[in-house]
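Okay, so here's the structure we're looking at.
Yeah, one chain of the complex is gone here, protein chain that is, but the others are all in their spots.
Think of it as A and B in the order they're written, each chain with its own count starting at 1.
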Amino acid sequence: MELGSEEGLGISSEDYDSLIATTDVELLKRAWRNEKASPEILQFQTSLVQRSREQIQLMEDTVEEFPKNCTDPLTVSLYQMDLDRMLFVLRSYLRTRLQKIEKYFIHISKSDLWNRLSDQEQKFAKKCTDYMEKHLQRSVLSHLPYGYQSILRQSISSEEDDMVPEPRLDTFVFCKSKGSVGAFQLDDSGDEIVDLVADDLYVLRYKSIKSLVESGQIDLV
Amino acid sequence: MYGRRASQLLKELSSNEKSQLTAFNTDMFGEVLKECNTHHLELQSLMRKIQEEGLDMQTTRNADHFGAVIHHLSLMRNKRCLMAYAYNRAEVIQSLRWMVGPVLPQEIQAKLNQSEKEYFKNHSAALEAYMSELDLDLTVDMVPPKDPYIRVRLLDDIGDDVVLDDQTHNFVRHSIHLLKRTDAEQYISQGLMEELSG
């Protein structure tokens, strides 16, 4: 499959995923793993989360109906386990994202990462920022001399925001490509080329494969 | 030595086990804040002196210039340490919401200062709002689910009419049953049952 050229056609990673994966459970598990393994927050999987929640709701209703239909306890317990597994992945996915928001809210709200958050996550991030700012103002900043009271900068002579925690994009990640990506350039100078073969496992700098993760061509493990 | 107290503050922080809090060190924290203001006063008086002497700061490198730089850098370093202290504690405090719940026990409360207590409440409410908007509790299911049922063997006679989960069980010694883990745990801890694998 020619994957490298698809980006230009405007195929989002969600579309791409649904082309090759089978169930929403698989997709959600993949989103969960990628989110856990990537240093920065990824695009919120809006429609996937919505579909998953609908399926969960449907299954919860079904399981509730079971006793009335005299379904045997064995079957009920198995359905319950399936439901529990799905719920765990969904919860852990959402939690992992909150964890990143709790850590990098200022950085996220200042950059285009902001658009990767769901509406609810944006609200949460805004509150996180407000409350942390209030707390730091009250505990530290308001007691400091004029010129040193910024939460973003060490002092007013700082030329840029030099106090904002950011995720380390140069960290190394373990990844596997789904299809063959082919020769891939790892650094800006083009000296380092790696041939990404399908299903082989690589350890690479997140920064260099960021675009492949975002387009869904490569999975983090 | 400039900045020593601030680094002690951070050493105290980093010597704690992760997610363990000690009481907010108000005294030391206040000392460092005081140090900051002293640096600022020194800095200002040196700046005034440089100005009065009509020296150009961009080009002139004299003792007063370097003195001022040192006060400025010390102040910034102290600020970084104070911020790190407050921020890292705040991170632990917000994680308590997941581990302990929305109400902190007295012995943890006692370790927080007023602003931290408020921060916990606020952050906790933000999370609450997020979860209720989603209509999904995220504080449960922290670890992957396991089969809620386990197989157990009776180590002693318990009785032939024990009702668990709407079912009557005949709990005689050596018999094997499939029970809800939550139901079996009390018996296991009393040494009346053992969990079987395989």
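The criterion applied here is as follows: contacts are C-beta pairs under 8 Å (C-beta built on N, C-alpha and C of every residue); 3 or more make two chains touch, one makes a residue touch a chain.
The rule is short, and it goes like this: contacts and distances are computed from a predicted model.
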UniProt protein name of the chain not shown, from "DNA replication complex GINS protein PSF2", "Molybdopterin synthase sulfur carrier subunit", "Small ribosomal subunit protein mS29" or "GPI-anchor transamidase": "DNA replication complex GINS protein PSF2"
Touch residues of chain B, complete complex, unshown partner: 10-11, 13-14, 19, 47, 57-58, 65, 68-69, 72-73, 80-81, 83-84, 87-88, 95, 98-99, 142-145, 147, 149-151, 178, 197-198
Residues of chain A (touch criterion as defined above) contacting the omitted chain: 22-25, 29, 33, 36-37, 39, 55-56, 59, 74-75, 77-79, 81-83, 85-86, 88, 92, 95-96, 98-100, 102-103, 147, 154, 156-159, 162-166, 168, 170-174, 186-187, 192, 194, 200-205, 208, 221
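As a convention for this text, only the chains that are shown with their structure count from here on.
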Rounded Å distance between chain A and chain B, as computed from the means of their C-alpha atoms: 23
Of chain A, residues touching chain B in the complex: 53, 77, 80-81, 84-85, 87-88, 90-92, 94-95, 98, 102-103, 120-121, 123-124, 127-128, 131-132, 134-136, 138-140, 143-145, 148, 154-155, 157, 163
Residues of chain B defined as touching chain A within the complex: 33, 36-37, 40, 72, 75-76, 79-80, 82-83, 86-87, 90-91, 94, 113, 115-116, 118-119, 122-123, 126-127, 129-130, 133-134, 136, 138, 140-141, 144-145, 147-149
